[in-house]
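Rather than the whole complex, this shows some of its chains in their spots.
Just so it is clear, A and B label the chains in written order, and each chain counts residues from 1 on its own.
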Amino acid sequence: MIVVMQKGATRDQVDHMAQRVEELGLKSHVIIGAERTVIAAIGEKRDYMRDALESGPGVERVVPILAPFKVASREVKPEPTQVVAGSLRVGAGTIGVIAGPCSVENEAQIIETAHRVKAAGATALRGGAFKPRTSPYSFQGLKEKGLEMLSRAREETGLAIVTEVMAPEDVPLVAQHTDVLQVGARNMQNYRLLEVVGQSKCAVLLKRGPAATIEELLLAAEYILDGGNKNVMLCERGIRTFEAHTRFTLPLATVPYLHNLTHLPIVVDPSHGTGHTYLVPDMAAAAVAAGTDGLIIEVHPDPEHAMSDGYQSLDYRQFEETMEKCRKIANVLGKTM
Amino acid sequence: MIVVMQKGATRDQVDHMAQRVEELGLKSHVIIGAERTVIAAIGEKRDYMRDALESGPGVERVVPILAPFKVASREVKPEPTQVVAGSLRVGAGTIGVIAGPCSVENEAQIIETAHRVKAAGATALRGGAFKPRTSPYSFQGLKEKGLEMLSRAREETGLAIVTEVMAPEDVPLVAQHTDVLQVGARNMQNYRLLEVVGQSKCAVLLKRGPAATIEELLLAAEYILDGGNKNVMLCERGIRTFEAHTRFTLPLATVPYLHNLTHLPIVVDPSHGTGHTYLVPDMAAAAVAAGTDGLIIEVHPDPEHAMSDGYQSLDYRQFEETMEKCRKIANVLGKTM
């Protein structure tokens, strides 16, 4: 950390802050510049210290030098992690494809979709049974019945299942029916849920909240990793910006940026990331070109009659074409898909 | 709702969509314009319909006309709601002031702070016992012990207590010790928590998520209201924007905007809304001038040694001055504070 003192900070204030740094178990190093004095605080960073120092007398600001996440960091584990969950492999040169409807609506729908997306090349099936909905008056999912339908789809097709878990107390139930626990964007900082998921044996797909910084995303992952569960995939699904022509803004630079910072694999969601069916194929292709380790795509047999998210779902034919395009790009980049 | 067809939409597509509108229980009304055909869908709006129509053939977009929230709406209940919880009154001309430390640290700290903020004019005491923290390595709060200390501060001072609840299963315990359950910004869309809080008898302070639209905030409130709990206060605590010189951007236009839309009272949090002690007094005053029904302000006996949020906490003297300034403004505006 670097403690930057205000212009005109007194000698006493500098001494006080240098002593505070030492009290916190760090070594202080005072540098008197032409217009400012700064105090370098040397040692392993502990998170609470920045806050403590920032309210000291004569302090202008505190600049952190070390990233606050540890287990997720590429500095700790340089080689990329490949997450394996049933038929799904994500990372280290293999692109996993998770496809299926927003909501599980009935058994015929989910099983037919599973067969079709598998035939097109998907390696896992997505489908929501517990649905977090913005409005209390919207369809909230089939819940346990939906989970059972997902289990049946897995038996029939062998596809790994990815489904969302909304609350700590549901983790054991959901874990019985799924290969991957999805933590939704709205729950990215639901720490109680992260802690319980961190004790599960299931792999986890952790979605970035629409206003979360990359640091906050990695610290949320850190809650799971710290609980002992190392099978974590990060998911970029779009952020909230002033742009209104897409539901969210999909910042694909997240992919190479995260690859530089963490060993965890990255999955891109072009469905939520754009919010419009006609934008999904090109953005799926772009994600592959940007180096993503996985895709999660909403596919519905009949989007016009979907119970949720029809406006951003692909139909079977559109999904097949998207897969073909993505596979071509993956091939020329030397990736397996 | 207005269904806007694409330029060049065929007669068949228009007929199909008009029929879809009717199937959904609405009356359709086709208007053929110079360059576009639009279909007005008349009737009470139900939330899932917009999605359904938006994926229809030849549809460019669907424009909602009615707001999706109901119970929170000023159209349903025109007169403003005053929330009363122990010593705290918020709304309908009375400004409530909730003050206290970010975290409960020990009994002496919280009881002394309670006495001091009460003397300065606060009508409720805040203090965190369960702390949601960005990093798993940060101080997570004293939990049940912290709640007990809050209870003791209430006994000693008579101040109502406001404290955060992080998970559905904690609601009964927290409710024993508090007058107001705070739902934090990170949990604004933790729907399971909203449902459980909606069944509580405690008043609720619902904080806006930093990327939440006003519609999403009101729909989150709707989850609580729909559960039967009508004592809901909305809290503006800043949004995430490109501005980095404040921790969040505090958009005070939220206050008159919400007053126009909902009967629920509005509380402003200038501490989180700025993230810097020296900006809090002016923004508290500005919130009062903008018409806020309440303030929630972090106050700590010794910010430099606070276990969390010291950089945005006022000390006693700063709080007293802020109260004095706010009271003067409330007085000239004819408000009680």
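The rule is simple: a residue touches a chain if its C-beta (ideal position, glycine included) is under 8 Å from a C-beta of that chain, and two chains touch if they have at least 3 such contacts.
Predicted model, so just to flag it, every value in this text is computed and none were measured.
Copy number for the full complex in this structure file, with 2 chains shown: 4.
Methods note: only the chains that are shown with their structure count from here on.
Here the spacing of chain A and chain B, counted between their Cα centres, is 26 Å. Listing the residues of chain B that touch chain A in their complex gives 20, 46-48, 51-52, 54-57, 68-69, 132-139, 166-169, 186-187, 189-192, 209-211, 216, 219, 222-223, 226, 239-240, 277, 303-311, 313.
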